[in-house]
Structures are given as C-alpha cells and as structure tokens.
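Here's a structure for you.
Removed from the display is one protein chain of the complex; every other protein chain stays in position.
To keep things simple, chains are lettered A and B as they appear, and every chain counts its residues starting from 1.
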Amino acid sequence: MSATGINWFKYSSPQAFHPLAGRMIPWFAAAAVGLIGVGLYVGFFVAPTDVTQGDAYRIIFVHVPAAWMSMFLYVIMAVWAGIGLGLNARPSFMMAQAIAPTGAMFTFLALFTGSMWGKPTWGAWWVWDARLTSELILLFQYIGIILLRSSIDDLRRADRASAVLALVGVINVPIIYFSVRWWNTLHQGASVSITAAPTMAGTMVTAMLVMMLGFWMYSIAVTLARMRCVIVERERQPSWGKNASIQEVVEAR
Amino acid sequence: MSQPSMSEALRGVVRRDLLLAMRHRSDVAMSVFFVVIVASLFPLGVGPEPAILRMIASGVLWVTALLACLLSLGRLFTADYLDGVLEQTLLIPQPLAVLVVGKVFSHWVISGLPVVLLSPLLGLQFGLGGDSLVVLTLSLLLGTPTLSMIGAIGAALTLGLRGSGLLVALLVLPLFIPVLIFGAGAVSNSLAGVGSEANLSLLGACFLLSLAFAPWATAVALRIALE
Partner (left out) sequence: MQWGSVAEFFAMGGYGLYVWTSFGATALCMGGEVLAVWRRSAAAERRDES
C-alpha cells in the first residue's frame, strides 16, 4: 500500500467510492459514445453487404455485443455477489445490485434483436436453439434476482439472498446451454447451424468488436452511476455533507 | 446424554415429518389429484387424437409433475417457520445440510413419490406403451427428488415473503429446466424406439449433483432468511 502511496482499501467504503465513481463516469461515458460512434460508422459505411444475408446481417452489430454483455455482466455480478458473501462486504452487494438492471436490459435487447435478425434470415421469429434458449433463461434469472431483492424489506437479507440466487444461476446457464444443444442434436431439423453468423469480412468483425467495447464502456458508466444512486439511497449518513437530526440518524438504516 | 449422530438426527427429522404428514393425509392426496386433473386438461385442450397425445405425453406428464413439485414447495419449510421450529432446527449441532436432506426426503415421500407411483396410469391415459411407461416411471423416480432438492433452495430463499408462491416459481423454474429436458427426453426417446439410457444417466447425474450441492445451498439460504 505505501509503495504506491495509494490506499486502495479506502475506496471500499461507500462514502469514498461515491465521489470516485463520480469522477470516473464522464470518462467511460465519453469512451462509450466515441466507440459506439466509430462502430456504427464502420458497420454502416465501411462494412460491405453480405453475400448470403444481404444488409439484414448488420443487426449483429447490436445483437452480438448485447448478448455478450448480458452474459459478461451476469458473471461479473455473480463475482461481486460471491465476494460479498465471502467477505461480508456491503459495497460488493451494492455493486451486484447496480449491475443487474443493465444486464437484464442487454439480455432483452439480445433476444429482441435476435428475433429481428432471425425473421428475415431464417424465416422464424424464434427458434429453440441452445443460444437463444439460454439467453431467455438468463433473462428469467436476472428478473428473478431483481424481484427477489425487491420482495425482501430487510436490506441485509435482500443482499445475501439475491447473492445466493446469482451464484446458483451462474452454474445453471452453462448447464442449460449444453442440455438444450444436446436436445437439439437429437431432434434433427430444429437448428444445427441456424444461428451461425455469416463468415465475416474483416471490417464486419472490426465493427462488431468496436461496438462490443463501446457497450462495455457504456455498461461501466451506467453501473457506476447506478451504484452512486444505491449508495445515496442506502447509506444516507448524517455526516454526508451536513448535520442531521436524531430522526435522520434513526432513519438512516 | 451423548450427542445423537448425524444419521440419528437425519432419521429423527424424517420420522417427525412423516408422522406430521400422516396426521394431514390430505397433503398427499392434494399432489395426486393435482397431477391427475392437470394431466387431464391437456387432452381436453388439444383433442383426443391418440397420435397427438402420444407425442405430447412425455412433455405434458413431466411438466405436470414439475408443477406439482413447485406448488408443494410452499409446504416444505413454512409450517416449521411459522411455529418457530425452524429456528430451533438451525441451532441443532448436526450439520444443517443433513437436516435439510431429511426434510426434503420426507417432503418428497409425501408429494413426489405418489406422483411417481401414479405415473404409469397417467401414461396409459396418453397411450404410452409398456417400455415407455417403465421409462416414464424411472425418469420421474430420479427426477422428482432432484426437483424437490433444487426447489428447496427457492423455498428457503423466499421463506416468509409475501407473494412467495409466485416468486419461488420464477426463481426455481429456470433451475428445473435441465431436469425437464432430460426427463421428458428419456420418455420421448423410448417412444421413438431410440435408447433412453443416455437421458436416464444424465438424470442420475443431475440427482447426484443436486444431492451434493442443493442441501448445502438450501442451508445457506435458510440461515440468511432466519438470521
């Protein structure tokens, strides 16, 4: 700690994290806007029309980043949940709480844009292949975590219960993926390569990766902003800027 | 007086729960009648054509068993929670996970086993033949305890919450899906003449995995709910 001169553990207190997050958000927001802008430009004006799928393939520039973020965010949320349970650390639980809505939003987007892509390309709004089915279950799991938290009034119990649920769910998603894939290979005619992306030209891959990075920066920015809200909502301390009455101290928790 | 061993504690929990259930025999009947009624709804909705019924049989019967398990989860911990017995159970020196296994086992004997025993009759209603009936019963025999163990996690997480009935369904159904896929798959494979060994093995694996982890997760959830 003294080697770098920075005491990182100082930021594990919500009071210290709040202004730090506030300073970080504009950078991530700017990065998000920049990357998404570049990604859209490359995706629409540089990447060529696909031979097999026409211009409909361009949906992957939002579909794949959204799907990837939905899964990535779930894992990160589960990691924070695990840390919270292991270290009994309130800020870790708050981080998990801040991530969930964004993850759910991206899961929904992945499903919606996936439908939009599937209809013109393969003629169906929905197919029960492993990837889409896993994504659907992931959405249910996100919603379950959010609803469980909001159903429990006691903050400590809410934190810990939703953390357990998040961890149980992390194991479930790969199991669902493999069981549905296995189930599909037995019921031939369902899918196999139905959601395979087209063999992609270099510019297509670039656009997709840039968009993915942009979504990632966006997620960090939004999560940090939501974390600040959570901190203020939960941690209203009398010392947070001004003097408090006895009433406020009693109400703070 | 010496401390009871783990197996003694386990047997004690099972004996108590089964004794209590004997005094409320309607609980057993409820699961059975639910499954019978719901299974009858599908032919009424879909039409009596035997070919179609045989095709949907595996899925329908498995989903019905799954829903019966889901609905019975409310009874797993609630009674003990409401009269304070559950808190006392947490104070027992034996590992909570072992006691959970006992509770889930008794719960399964009351709500799950009757469904397993009834399943051949229901299978006949859907036109399933000899081999498929055996596979159906076997798959439910392996699957329903697994569902009970996984469901216990949800029951523990939502203990005492308002609206917990629906909430537990939302939490637990995603976790039920792999068991459903393998279970219904076993029956439909046997109908198609393809072997069901793979599905049944996977069901067995799910059972063992859930036996290894679910009681522990349930114990953690119970402590969280009651502290």
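Convention: a contact is a pair of C-beta atoms (placed from the backbone, for glycine too) under 8 Å apart; a residue touches a chain by one contact, two chains touch by 3 or more.
Everything numeric here is computed off the predicted structure, so don't read it as measured data.
Peer 1: What are the shown chains in contact with the chain that isn't displayed?
Peer 2: Over the full assembly, the chain not pictured touches A.
Peer 1: Out of A:59, A:204 or A:220, which is the one that touches the chain we can't see?
Peer 2: A:59
Peer 1: Looking at A:16, A:79 or A:116, which makes contact with the chain not pictured?
Peer 2: Residue touching the chain left out of view: A:116.
Peer 1: From the list A:35, A:67, A:85 or A:105, which touches the chain that is not on show?
Peer 2: With A:35, A:67, A:85 or A:105 as choices, the missing chain is touched by A:105.
Peer 1: Touching residues of subunit A against the unshown chain: what are they?
Peer 2: 44-45, 48-49, 54-56, 58-59, 62-63, 66, 101-102, 105, 108-109, 112-113, 116-117, 119-120, 218, 222, 225-226, 228-229, 232-233, 236, 240-241
FYI, only the chains that are shown with their structure count from here on.
Peer 1: Which integer distance in Å separates the CA centroid of subunit A from that of subunit B?
Peer 2: Computed value for the inter-centroid distance: 33 Å.
Peer 1: Help me check something: in the complex, which residues belonging to subunit B touch subunit A?
Peer 2: So the residues of subunit B in touch with subunit A come to 153, 157-158, 161-164, 167, 170-171, 173-175, 177-178, 181-182, 185, 189, 194, 202, 217, 220-221, 224-225, 227.
Peer 1: Help me check something: in the complex, which residues belonging to subunit A touch subunit B?
Peer 2: Residues of subunit A touching subunit B: 137, 140-141, 143-144, 147-148, 151-152, 157, 160-161, 164-165, 168-169, 172, 175-176, 179-180, 183, 186.
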